[in-house]
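Only one protein chain is missing; all other protein chains are in place.
For chain A:
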Amino acid sequence: MSMAQPRLRALFSLGLTALLITGLIASQWLLGDSPQQMQFNARLAPPSVDHWLGTDTLGRELWARTLAGLALSFWVGCLAALLSTLIALSLAAIATLSARLDALVSLLIDTLLSVPHLILLMLIAFALGGGTQAVIIAVAVTHWPSLARVLRAELWQLRQAPYVRISRALGKSRWFVIHGHLLPHLVPHCLVGALLLFPHAILHEAALTFLGFGLSPSQPAIGVLLADAMRYLSGGYWWLGVFPGLGLLLMVLGFERLSTHLRRAL
């Protein structure tokens, strides 16, 4: 395989994901209050020319609600992944300060990894009273350990690297070594780590909302749409669950592919 191929694939995935994000942001602006508009003469209408992806029990257009749900999931996922990456980077940096702090951070990582994700997520979201903010905090607080472990190992290795020791011997300050040698090396890891966290974050956000611990039922979140769909699935209203689920799947797969290609390219 030529060296250009991973970069080309990464660029292609990046372009597709950028298009998806632009579409989601633009849809938020273009949709206005369409996701909430009710049409009582078109309740539970199947997909047709008039109602592209069908309507829900209150006659709300499912395409508008799915797009709004994906946009909401995107922002929640972005903020949670960003916060998680910051926590991982900070703790990895703290771990390199001394052997005791390293043992403490390692213990924290192992403890969090040993607890089932979803249970911890539900407990934190419940304790924080639910809502968007609680979901973001819960997802961020539970998703950092894997990335922190990678960053901690990288930092330990880098600190021992001869060129880092030589830089100090050449009179460079600790701060110069951090921003000149260590951080540029960690940026690709953080970028890929955050992108890998993103699909997890939105899936857990949807799961949390689906279980009733996450976003408010009044918000057109994917989890809310899927929870609503569950009640009507046995009645044959398949479009209520299929289209929001498919949208979520495509977004998760898009970001997962992007992170995989970026990891190979970087």
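Keep this in mind: a residue touches a chain if its C-beta (ideal position, glycine included) is under 8 Å from a C-beta of that chain, and two chains touch if they have at least 3 such contacts; residues count from 1.
The rule we apply is simple: contacts and distances are computed from a predicted model.
Taking the options "Response regulator", "Nitrogen fixation NifU-like protein", "ATP-binding cassette domain-containing protein" or "AIM24 family protein" in turn, only "ATP-binding cassette domain-containing protein" matches the UniProt protein name of the chain that is not displayed. In the complete complex, the hidden chain is touched by one of A:9, A:117 or A:172, namely A:172.
The chain not displayed touches chain A at residues 161-163, 165-167, 169-173, 180-181, 184-185.
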